[in-house]
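One protein chain is absent from this view; the other protein chains keep their places.
Read from first to last, the chains carry the letters A and B; within each, the first residue is number 1.
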Amino acid sequence: MVHTLDLVALEAGEDERILTPEHVGGSGNDWKVTMRRLRGGLSEGVVTLDVTHGDLRYVVIPTRGFGLWKAWHRGEEFGWQSPVRGPVHPQFVNLGEPSGLGWLDGFDELLVRCGWESNGAPEYDAASGRLVYPLHGRIANKPAHAASLTYDDTTGQLSLTGIVEETRFHFTKLRMRSTIATTKGARRLVIADEIENFSASPTAVQMLYHVNFGRPLLDGGSQLVAPVERLVPRNAHAAANVASWPTYAPPVPGFAEEVYFMSLYGNAAGQSHVLLKNAAGTHGVSLLFPLQQLPCFTQWKNTTAVADGYVTGLEPGTNFPNPRSFEAEHGRVVPLGPGERAPFTLTLELHTQSAEVQAAEQQVLEIQADRPTQCFDQPQPTWCS
Amino acid sequence: MVHTLDLVALEAGEDERILTPEHVGGSGNDWKVTMRRLRGGLSEGVVTLDVTHGDLRYVVIPTRGFGLWKAWHRGEEFGWQSPVRGPVHPQFVNLGEPSGLGWLDGFDELLVRCGWESNGAPEYDAASGRLVYPLHGRIANKPAHAASLTYDDTTGQLSLTGIVEETRFHFTKLRMRSTIATTKGARRLVIADEIENFSASPTAVQMLYHVNFGRPLLDGGSQLVAPVERLVPRNAHAAANVASWPTYAPPVPGFAEEVYFMSLYGNAAGQSHVLLKNAAGTHGVSLLFPLQQLPCFTQWKNTTAVADGYVTGLEPGTNFPNPRSFEAEHGRVVPLGPGERAPFTLTLELHTQSAEVQAAEQQVLEIQADRPTQCFDQPQPTWCS
Partner (left out) sequence: MVHTLDLVALEAGEDERILTPEHVGGSGNDWKVTMRRLRGGLSEGVVTLDVTHGDLRYVVIPTRGFGLWKAWHRGEEFGWQSPVRGPVHPQFVNLGEPSGLGWLDGFDELLVRCGWESNGAPEYDAASGRLVYPLHGRIANKPAHAASLTYDDTTGQLSLTGIVEETRFHFTKLRMRSTIATTKGARRLVIADEIENFSASPTAVQMLYHVNFGRPLLDGGSQLVAPVERLVPRNAHAAANVASWPTYAPPVPGFAEEVYFMSLYGNAAGQSHVLLKNAAGTHGVSLLFPLQQLPCFTQWKNTTAVADGYVTGLEPGTNFPNPRSFEAEHGRVVPLGPGERAPFTLTLELHTQSAEVQAAEQQVLEIQADRPTQCFDQPQPTWCS
């Protein structure tokens, strides 16, 4: 039987609300959801949903675009340590700063969506120099206006749903319905998003999942295992180290980020799979996603000192995070007619045992099979702005 | 006898406060005011005053410059459906965005004041390209710091008063005292604002009432009845359809807005009157205002699809909403010496019966009488930037 509960906004006098199967007319303690309003510093007013479901725990941030802050499996943390003390309330993030870099003030999540009007590097008007599209778009700093919880006591599936809009009168009218689902006993988070153009006029969107891992998973010798068709370094700096793209360095103070753009292979169903594993091969994380929805994959290596945010971003997207106009020129936007919807599905699988890592790696290798990888040693004009 | 009650800010633990005649030492149930703190999404933290007085209901938003969100007469709604999900808290509106268009993120009110340092289109510094004046000014996103309620049990008049400031050290020092009054049995909202320059140095201000109507009032065949002296299309696009300025189209997806600037005639007392009525002539709304205070009238036709905000703006102002410098050049700013105050009065009358619409139309026609309308078929250099 399926039970649904509206997660009505916290009220005055309420900083915490605990929900268990009882609250949806069930019983037992298979899961617990704590809705919490954070207090103090840059987190003042942020609402989080802290979910425990079997051996999985994860924290969703409705206030920050229904992103995913951190996850744990059997008590082991997945995420990263940003120098930013978050989660940061959007009131403290100035996306309109002329540099277009204000987004960086709020960046500390495991999974942050970038989009939807644009999702890449800041873009400025050529004539006036004025900012047109801020870094990574607006959606990570838009609060969900509705959320609900659904529990199916037959399948043991628990899911959280949130609705977030990116709307500007005369311009964008986009709405996302996002569902994050887990099943009892599993170690997967299945994220199913659907973006609707609720305008009566056509538009075009971009979506990128900026999925980030640092300590303890990421270490010197960590590897990205991916079924790569083509790989292109974003710029000359990344080109210099292209040969070592699959391998991560230990923390190096002052390390300058390296970015690689890729197209991946998928399985017969069109699903791709990338694996990040630690040096010892005892821990890892898999990202699974359909290439039809998310055809572009970006690897961001930022193996700077831990204090500065030792992290890698694994970024399946509709495009590469170049400026919006460049991507549109090369057809990497998703047209959405009036009322049309674009679905995006992304699965995260957390591995905390060698056998799990090995099984995941085997799956990636099977996708690659004997298909070739074309690895460019220089930026390519149609992929790199 | 006149009773006054300070509407002290809602406290921790208090999301709603209901006020009735009892709270001012009276009795009966002639009116009810609900003070409410909204929760969730972009509305988080917005405080509203929801007033019922006889057959009238209206919602004031102290958090958004003491604007008017919506109104109802005998249960019929006046206002519009913006694609923006509001009312939007100013923390989510970035007026400083380099484009100057951040204001659009919060735009969903029936009546929103524009001003006071500037009230028109964004203006950029010619040399640097930097934003100088953002679209429609700052005041719609300044919260009132004080509010009160006054009830006169002899006349049956209920009024709400709010105080809003637009202040920047070294620059603007302006304070508005706004009173919105209704009388038992009437279907009028009388808005009496007074802007004070509380600086010891002179300044100049602009004020524009952006009064907006969509469904259900606005429909294909709706008409604006106005005692027009001169009418000028804002640009070539509006010029192409100037002949049909009084008539509204049904919702048309992708419709590009048309704007007409007008000077109006007034009655012997200098009061003008414009009427918006639906196609059937069964419903309408009148705006009454003194031409000495608000000599410029702007009609904004935005008959796009309902999903995108099918709406017309009726905009009495001290000027036309061109960039600030252009308006100053043409003398359309209000100089305010040290301590000087400028009063503005605007009355909204809600018509929900044909006879009321007809009576209002008759009043407009009497103002026009046999005076001529000069209708330009092209933008004019002193009116159009």
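Basically, a contact is a pair of C-beta atoms (placed from the backbone, for glycine too) under 8 Å apart; a residue touches a chain by one contact, two chains touch by 3 or more.
Predicted, not measured: the structure shown is a model, and the values here were computed from it.
Kindly state which of the options A:Asp30, A:Glu194, A:Asp308 or A:Glu340 is in contact with the chain not pictured.
Touching the chain that is not displayed is residue A:Asp308.
Which listed residue (A:Gly96, A:Gly162, A:Gly214 or A:Pro323) would be found touching the missing chain in the intact complex?
A:Gly96
Looking at A:Ala9, A:Val24, A:Leu42 or A:Leu350, which makes contact with the chain not pictured?
A:Leu42
Pick out the residues on chain B that sit against the missing chain.
Residues 8-13, 45, 90-91, 94-96, 98, 127-132, 142-146, 165, 167-171, 173, 198-201, 338 of chain B touch the chain that is not shown.
List the chain A residues touching the unshown chain?
Residues in contact with the chain left out: 10, 12-15, 37, 39-45, 82-85, 91-92, 94, 96-99, 101-102, 104-105, 107-108, 124, 129-131, 251, 253-254, 304-309.
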